[in-house]
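Entry: chain A
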Amino acid sequence: MELNSAIPEGSVQDKWGNHLEHVKLVGPNNRPSYDVIVVGSGLAGASAASSLAAQGYNVHCFCFQDTPRRAHSIAAQGGINAAKNYREDGDTIYRLFYDTQKGGDFRAREANVYRLAQLSTRIIDQATAQGVPFAREYGGHLANRSFGGVLVSRTFYCRGQTGQQLLLGAYQSMQRQIFDGKLTMHPRTELQDIVTIDGRARGIVVRDLVTGEIKSHAADAVVLASGGYGNVYFKSTNAINSNVTAAWRAHRRGAAFANPSYIQIHPTCIPVSGNFQCKLTLMSESLRNDGRVWVPKQKGDTRAPSQIPESERYYYLEEKYPSFGNLVPRDVASRNAKLVCDDGFGVEGSDSRAVYLDFKDAISRQGKDVISEKYGNLFDMYEEITAQNPYQSPFKIYPAVHYCMGGLWVDYNLMTNIPGLYAVGEANFSDHGANRLGASSLMQCLADGYFVLPQTIGNYLHDIFRDKVGTDHPAFRQHEADAKDRIDRLMSIGGSQTPLSLHRKLGDIVWEHCGMARNGEGLKSAIDQIAEVRDEFWNDLHIPGGADGVNQSLERAGRVADFIELADLMCHDALDRDESCGCHFREEHQTPEGEVVRNDEKFSNVSAWEFKGEGQAHVKHCEPIEYDLLKPMTRSYK
Partner candidate 1 sequence: MRLLRFYQSSVGKKVVVAVTGAIMIGFLLAHVWGNLHVYFGAEEINDYSVWLRTFLSEIFGYGGLLWVIRAIIGGALVLHVITIFLLIRQNRAARPVGYKKTSHRRRIVVGSTMALSGILILCFIVFHILQFTTGTIHPTTFHVDPSNGLGVVYINLYEAFQVWWIAGIYVGAMALIGIHIYHGAWSMFQSIGMNNQDRNGTFRAVAVVLSIGLFLGFASVPVLFWTDVLPPPAEHDIAVQMPIDESATAGGENDQWN
Partner candidate 2 sequence: MISLTLHVWRQKGPEVRGSFETYRMKDVDPEISFLEMMDLLNEQLAGDGKVPVVFDSDCREGICGSCSMVVNGRPHGPGEACTTCQVRMRQFNDGDELWIEPFRARAFPLVRDLMVNRSALDRVIESGGYISVHSGPKPEPNSIPISHPVAEEAMDAAECIGCGACVAACPNASAMLFTSAKVHHLNLLPQGQPEAKSRVLNMVHKMDEERFGACTNLAECQDACPKDISIRFISAMNRDYQLAALVDPIKRKGTLESQ
């Protein structure tokens, strides 16, 4: 397998500009004769599909929800970054690049990160023009808030529903293209396989989730915008149907999977309660702008938080990281919450796996009304779920799985190593290194979809002018038969465990050993345990109902089957990366205070894994990371 990152010539700052000047294009008169498939209608998919359709390509978009507007991006709360420097507080494109690269612990590709920072400002312009109602100040100008890991205020937001508003903007643009007949939407349709012919992506095989029918679609290029795979942990902040299937099927057809073990654990989530929970709820990180994180200094303190005097509270983030305080990056905040709870300082309830996030000071300083305008819906949401009022007593929070930095390997044009197969948004690995800063996923998804892909896809399409295959090609029949076989196999196991119970089993193993902290022993044992789950799955699975028509158990079973394979690769990747970096915390590599210790000599690279066949070990390929603009340094938020 060859990984050619196709990074253009020139200085990091000039690469994107140079590239645009030399990239090949398809003329407007020829675009309608190209079919492009976009799998996924989240921010990345919807923005890509609508932009490509507006350019004139003939676009088909797929999602498993009943309408594209329900894609998981809708749940993003806090905001989106852009280096607009509206506050004149020292923000520049370079600084956004710097923050992202440092936040990612120097494990991302510089050229991509710099391009992202350059495009960030245009996203805000684009969204505003679409009617996205960003928060405004009284003077009528756009408002900003700050997010973790940075020293400037560059996050734009729509109350606590930024993802929703941005997605609706993109969704509406899609609906417009649908009206014009340039875009065809296929909702309630799940990708089953990628069709490759002569090493090129030529189409997809899907299952109609309403009729159960297996169908094929041919195209000149296939774009995967299928989101992240955090649900491998079973309990996560992702929507419950988010899955790795699309990416994994591509991987099995030859696409390299990069850095699968880079998983972000979000520090401010509602702690687990009860043992039948299957979904965790995130409270936007923006809460850390005004809330203060603490635990009682005394272990097992059973007093109500309001009874604990100031002197007996341990504001561990403020004390350990005086310059960033409560706004340290997510990995640092999460790890520290885990540490204090491991040491027995966790607060009452939820098995003592929770810390306080306190707004008392903020409320007395700014008044309840101001706090309520900024965070009202988050406060309400918390109260709805826990029946506790955070205006009166502090939030209880604990980290939960949130985002996958890893994903399909892509080059600078966002194409995977399979020609004609692209990956955008959370589904690719590109821009966040080993840890993502808050409010930068929305930025990346939209940059990919509105501005990068539409300008780079022509480079490939131009080369395959009028070279078409239809779904009557035997490869499609073959792939369809494979998909049917797999479903028949799942349906015919006839065991006793439901997909949900096996999913939970798998999730517990991955969380325990490949979660916030990992070590060699644990990972090895996880690999064994995952193999056992895999055996159980293929021998003792029970799927009620039939394969015709709606069968949500079958849908989950297909997803869990892929999660099991992914979990195995994640553990191998985590074991192989014998260093700590960003979210990947190997207990063997830490400072005495518990900070991350990188090994740049050996691991300043991307691990891209190649699928070698059923039951065979994956093979690792390394893409070295070059540091032209910013030399790696020890990441400090003190």
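Inclusion criterion for the candidates: all candidates are chains of the complex that A comes from, given by their letters.
We adopt the following convention: a residue touches a chain if its C-beta (ideal position, glycine included) is under 8 Å from a C-beta of that chain, and two chains touch if they have at least 3 such contacts; residues count from 1.
Computed from a predicted model, the values in this text were never measured in an experiment.
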- [ ] Consider chain A on its own, then decide which of 1 or 2 touches it in this complex.
- [x] 2
Task: Residues of chain A defined as touching candidate 2 within the complex - done: 47, 51, 54, 65-72, 74-75, 86, 122, 124-126, 128-131, 133-142, 158-159, 161, 164-165, 168, 171-173, 175-176, 178-179, 185, 187, 210, 239-241, 273-274, 276-279, 281, 381, 384-385, 387, 450-451, 454, 498, 500-501, 542, 544-545, 549-550, 552-553
